Every structure is written in structure tokens, then in C-alpha cells.
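For reference, the structure I am asking about is given below.
Of the protein chains in this complex, all but one are displayed in their positions.
Then we have subunit A:
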Amino acid sequence: MKAWKYVVAVWMTIVITAGFLIHIPEIPILEQTARNIFFHVPMWMTMFTLFVISFWYSIKYLNEPADIFDVKASSAAAVGVTFGVCGLLTGSLWARFTWGSWWTFAEPKMNLAALALMIYVAYFVLRSAFDDRQKRAKLSAVYNIFAVTTIPFLLYVVPRQLTSLHPGADGNPAFSEITADVLRWILYPAFIGFIALGYWIYEIYVRYNKVKLEIENS
């Protein structure tokens, strides 16, 4: 087992503990749920990272059709979707106790995030439609390149131009002067920790799929 995995284990334990323990200023409505930022937002950052990895290997597959690139692209997309689902569920729970509703169709980021995930669910539906491995790999690589291009528009460009309950709406920066500075001390390490954790899970999943592929081939 590689050393960096132990670093991630310790790092994340510290981040979670510090996320609960640091003193945060009183914020109306949010109150202690402001700490959710340490856990909810990194879910999305991890999802983005994994989707970029998936995109990268889809391009590589189209360049050179080797099975391993397809395995890496689909594994990264699967782990990315898992983190995205965590982001949606944590956001929904948080919304209930701050905005007052589990789900609201007036909130663009929430709905577009759900739409983005559905685009990736369609990627797996598409994959399941082929029995021929080469055909599946090639067509899903093309689809994946389309899918990833929607992500910045659905989660950054469009919601920022609309009125939204999320920070960063109406063309404002997400981390403005109204956000407590002290939150950054945990938020940025949490980004690093969760992205590394996501990469770890992805790496295990790739290895599992590689073993599966070898058994199928033998």
C-alpha cells in the first residue's frame, strides 16, 4: 500500500475533526450549519476532478484504442457520479433547515446539478447498450466528451447569471466578503483531502476493473 494513502487517512481525520471544532462566527439562518461548507462543497470539487480525469482518458482512448483507457474513463465517471449524489443529498438536507425546503425548482444550481448528474447516468445507460467492447468504448468516449463540456455551463456559467440562493449568484464571487474568512482554513484543506480520497477510491475501482478485464480475457 502506498504511503500517500496513509497521509490521506490522517489528513481527512484532521479535517473532519477541525471542521467540527474550530470556532466560527455567528451567521444568521445558517448558524452551525455553516460547517456544512467543509463537507458539501468538496463533494462537487471531487466530482469535477474525477470528471476531468474521465474526460482525459476518453480523449486518450480515441487517440489510441487501448482497453485500459476505457477502464479508467468509466471508473472515474462512476466514482464522480457517486460524489455528485453525495453532493445532492447533503445539499438537500442542508436546504431543508436553512432555505426551508428539501427541493426547490426556483434554485438553478440545485436543478442544474441534478441535470448534470443525469447526463452522466445516461453515459452508463449508453455503455450498457453495447455487447461489443470496442464499440462501447469508442461511442461512450465520444459521449463522455460531450458530457463534460456541459458541466462548467450547468454548474458555473448559467447559475451565476441567475438569481440563486447559493453564494456566487448574480455574477458575484462565491467567496465574497460576506463569507467568514475563517471558513477557508478548513475548506481548502478539505478540498485537497476529499479530492485525494476520491482519487484513492477511483484507483481501487480501476484496479478492480482491470482484474475483471483480465479474467474476462483469459
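Methods note: a residue touches a chain if its C-beta (ideal position, glycine included) is under 8 Å from a C-beta of that chain, and two chains touch if they have at least 3 such contacts; residues count from 1.
Definition applied: contacts and distances are computed from a predicted model.
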Missing chain, UniProt name, options "ABC transporter substrate-binding protein", "CcmD family protein", "Peptide/nickel transport system permease protein" or "Cysteine desulfurase selenocysteine lyase": which is it? "CcmD family protein"
With respect to the chain omitted from the figure, which of A:Trp94, A:Phe124, A:Tyr156 or A:Trp200 is a touching residue? A:Trp200
Touching the absent chain in the whole complex: find that residue among A:Asn63, A:Thr104, A:Ser128 or A:Thr149. A:Thr104
On subunit A, residues whose C-beta touches the chain left out of the figure: 1, 5, 9, 12-13, 16-17, 20-21, 32, 96-97, 100-102, 104, 200-201, 204, 207-208, 210-211, 214-215
